[in-house]
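The complex is shown incomplete by one protein chain, all other protein chains being positioned as in the whole.
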Amino acid sequence: MTNIFNYIDRPSPIHRLTGATKLICLLLWSFAAMSTYDTRLLVLLVVLSLLLFRISKIRIADVRFMLGFTAVFMLLNNLLVFLFSPQHGVELYGTRHVLFSLGGNYVITKEQLFYHLNLFLKYLASIPVVLLFVCTTNPSEFAASLNRIGVKYSIAYSVALALRYIPDIQREYHEISQAQQARGIEMSKKESLFRRLKSASAILIPLILSSMDRIEVISNAMELRCFGKNKKRSWYMARPFTKWDWLAMSGSLLLLIAAFALNILNGSRFWSPFL
Amino acid sequence: MKRSPIVTVVAIGIGAALFFVLGRFVSIPSPVPNTNIALQYGLLAFMAALFGPVAGLLIGLIGHALIDFSYGWGVWWSWVIASGVFGCLVGLVSSKLKLADGEFEKKDILRFNLFQICGHIIAWGLIAPVLDIVMYAEPANKVFLQGLVGGVSNIVTTAIVGTLLCIAYAASRPRSGSLKEEK
Partner (left out) sequence: MAARFFGVIMSEAIIQFEHFGFQYRAQSEPTLYDINLSVRRGETVLIAGPSGCGKSTLAHCINGLIPFSYRGEMSGSLRIAGKETKEQSIFEISRHVGTVLQDPDGQFIGLTVAEDIAFALENDCVQEPELHARVLRAAKLVDVEDHLAHAPNEISGGQKQRVSLAGVLVDDVDVLLFDEPLANLDPATGKAAIELIEQMRQETGAAVIIIEHRLEDVLHRDVDRIVLMGAGRILADTTPDALLSGSWLRDSGIREPLYLTALRYAGVEIRADMAPRSIRTLRLSEDEKAQVRAWFSALPPAPERAARSPLLQADSLRFAYPGKDHDTLKGISLTVNEGELLAIVGRNGAGKSTFSKVVCGFETQQQGSLRFRGEDMADLSIKERADRIGYVMQNPNQMISKVMIFDEVALGLRTRGVAEDEVRRRVEETLKICGLWPFRSWPISALSFGQKKRVTIAAILVLEPDMIILDEPTAGQDYRHYTEIMEFLLTLRKRGITIAMITHDMHLMLEYAERALVFSRGRIIADTDCADVLTDRSIIEEANLKETSLYALASLCAIEDGRGFVRRFIDHERKELRP
């Protein structure tokens, strides 16, 4: 319960980068992976991200649980794209190479398969980086990092408060739901949707009303310790940038530039081998 | 009622934590991926109606982003933004309500639900699918159907859970009245 975000404290060069660096790299990298459909760049991103994973000393076993979710999500999404739009690849690439037909509109084309390959590569290029960020960034450093990349410190602190109180609220939810179950409140599948929602409210109402009291206490505690006194604040968990931080950020920036450059050179986001 | 800015900061933090806990541990998955019978939107609508559009926006953004981070499947920005937009839109109703003073009458229920329905329609019928197409080049009919299913189930959830929360909160506020003991 204490470690929902799966931070793994195992010294590595990636762990030593500041949270702010990793956040900036994550954003640049995700944006690069999101904007390009150039298979060559995607393959490069995949290779690099797997390499980084190696360096971080995070083991597959550490993230197996998260990978499970991701795999299911990825497969379902691919399946849905195909079911809804079997000719999406043809529309995107403007050519049509039929392989075989499943009947009706469901004609398998090289373009469609290529589109799915690219979708798949995009996941592979971006998911390891997100996992890396989550596993190697101390949650305590997260708020300081947000503030450093330009987010107002009050908003950054809201994020820190959310991380701080998630375990408390989770425990409280659990306790309230047990006590309400004893009184006969059920959310099981047997009940109709409407009754299930009403039951859920019987647990939510005490949880939310006591959270409102909590908001008052926390606000007072923060006020008494001078939150909001200055335009800026310092952070206990902030660390100075080193040359490795600058290196990581420049590297990520280069990848994003490469993605944009390829989009311009290719004339569109979609690089096609069919032309 | 004027509120200290610190209260809003804390409300955003606690709101996001509640959004996270409900979304991550309590929601009931529906057959369409990415869409849930999501109690957290009832909570978000209530918090936004109480604390305003800025709080609504940030609770939606932070809470949803944290859920995505915790699953590790990458942050699905289009849907994160849609959650924020929904919070912000419902938050616009806050200036028309007096929830903190314990008022939530029939016309307020209508108003609250009007805003939440519009909010969900714009967020899931427009923002999320359009961003999916722009950002991820997904097929249009798929994302609009996903948006429709998600939007409708969120409207129902919010109408029940959000309204009940508003009523319960308003009733919990102290009001000077003339209560008499009965024999």
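Labels for the chains are A and B, by order of writing; each one numbers its residues from 1.
The rule we apply is simple: a residue touches a chain if its C-beta (ideal position, glycine included) is under 8 Å from a C-beta of that chain, and two chains touch if they have at least 3 such contacts.
These numbers come from a predicted model, not from an experiment.
The shown chains contacted by the absent chain are A, B, with contact judged over the whole complex. Only one of the listed residues, A:Arg64, A:Arg183 or A:Lys243, touches the absent chain: A:Arg183. Of the candidate positions A:Ala20, A:Val81, A:Ile205 or A:Ala248, contact with the unshown chain belongs to A:Ile205.
Chain B residues in contact with the hidden partner, per the touch definition given at the top, are 4, 167-168, 171-177, 179, 181-183.
On the side of chain A, touch with the chain left out of the figure occurs at residues 1-2, 139-140, 160-161, 163-164, 167-168, 172, 175-176, 178-186, 201-203, 205-207, 209-210, 213-214, 217-230, 232-237.
The rule is simple: only the chains that are shown with their structure count from here on.
In terms of their C-alpha centroids, the spacing between chain A and chain B amounts to 20 Å. Considering their complex, residues 4-6, 30, 34, 37, 63, 66-67, 69-70, 73-74, 76-77, 80-81, 83-85, 88, 92, 122-123, 126-127, 130-131, 133-134, 154-155, 157-166, 169-170, 173, 193-194, 196-198, 200-201, 204-205, 207-209, 211-212, 214-216, 218-219, 222-223, 227-228, 269-270 of chain A touch chain B.
Within the complex, the chain B residues that touch chain A are 4-7, 9-14, 16-18, 20-22, 24-26, 28, 32-34, 37, 39, 42-43, 46, 58, 62-63, 66, 69-75, 77, 135-142, 145-146, 156-157, 160-161, 164-165, 168-169, 172.
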